[in-house]
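Input: one structure, supplied below.
Shown here: the complex without one of its protein chains, the others still in place.
Then we have subunit A:
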Amino acid sequence: MNIDHEYRTDISNGWTRKHILGLQDLSKDELNIILNQASEFKRLAAIGETKLTPLSGTVVANLFFEPSTRTRVSFGLAAKRLSADTVDFSSSGSSLSKGESFVDTAKTIEAMGVSYVVVRHKTPGAPQLLAQHLDANILNAGDGTHEHPTQALLDIFTIREHFGKIEGLTVTLVGDILHSRVARSNIWGLKKLGAHVIVCGPTTLIPSEISNLGVEVSNNLDDVISRTDCLNLLRIQFERQRGHFFPSIREYAHLFGMNKQRINKAKEDVLILAPGPINRGVEITPDVADGPHSVILGQVSNGLIIRMACLYLLHLQRTASLGIPG
């Protein structure tokens, strides 16, 4: 099979960025290049072209300093679909095992012939740090409470797939905005593509300065639901709450959970997204999660092609900068 030419031309034209560290840095055009590239991979997958070869002979390292099975598997599979070899490093404990710093660890792994590094870390800025110290192209797979660009891109991709556009839509992010890297990345991406973004949650979980990012702030889901085209229900991370951000799970579910009653107040074609493992009965009731408005599983498969698109674009940049003909 030789379909390489097709996905190499025009779609990716204009991609020059070495790293994907967050959506704050990316322009509208760059966001569209990634989304279009992902569409192309989705089209190829639909016609059975699941094993592509552009990255054959290269090594992608997945450095996971924070546990996440789903994201790690998704990135690993994305690399394999593009025929890259992969090395995995995961360490859930302290990233600073005595004497060896995070950068040292990454450099050691890079020395094994790695060209692309996918990094997940509990410290905000960790991918930026690697970008300063490594030659490899860095792809941020989530840095603390800072950004999670591929998750946001897959959310945005899913929304665009459903509505055929982003511009003019109203997207409401519900839940723990304070601790959410997914929310931050989504806000940057959605705003640049022309959406109106509402963040909605208890006052304790919405940073007061968030409105300066150009989003609308609401503490009442019922007030905003009827104007919302897409609801993105962020996961409540119980381990971060330690009991003082809201009084009880029951009360949270009562105020911000998505259930039948609320669906009835929503637009007829409202789209419901939920990144990551959901707490059924908290952010969303099972009937809604499995109902017609929800695209939760579709998000998972879109995650794979978004990650393929990101790796592929980094590969294009690398070969171009090394002067290897495309």
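Assume a contact is a pair of C-beta atoms (placed from the backbone, for glycine too) under 8 Å apart; a residue touches a chain by one contact, two chains touch by 3 or more; residues count from 1.
Here is the rule we use: contacts and distances are computed from a predicted model.
Name of the non-displayed chain as stated in its UniProt record, restricted to "Dihydroorotase", "Lactate utilization protein A", "FAD-dependent oxidoreductase" or "AsnC family transcriptional regulator": "Dihydroorotase".
Set against the missing chain, the residues A:G14, A:P67, A:G125 or A:P247 yield one that touches it, A:G125. Within the whole complex, the absent chain has one touching residue among A:R120, A:R181, A:R235 or A:R262, and that is A:R181. Among A:N13, A:S27, A:S101 or A:S321, only A:S101 touches the chain that is left out of the view.
In the complete complex, the hidden chain is touched by one of A:T145, A:T158, A:T172 or A:N232, namely A:T145. Of the candidate positions A:L77, A:L213, A:I249 or A:V300, contact with the hidden chain is made by A:L213. What subunit A contributes to its contact with the hidden chain is residues 24, 95-96, 101-103, 121-126, 128-129, 133, 143-147, 181, 184, 207, 209-210, 212-213.
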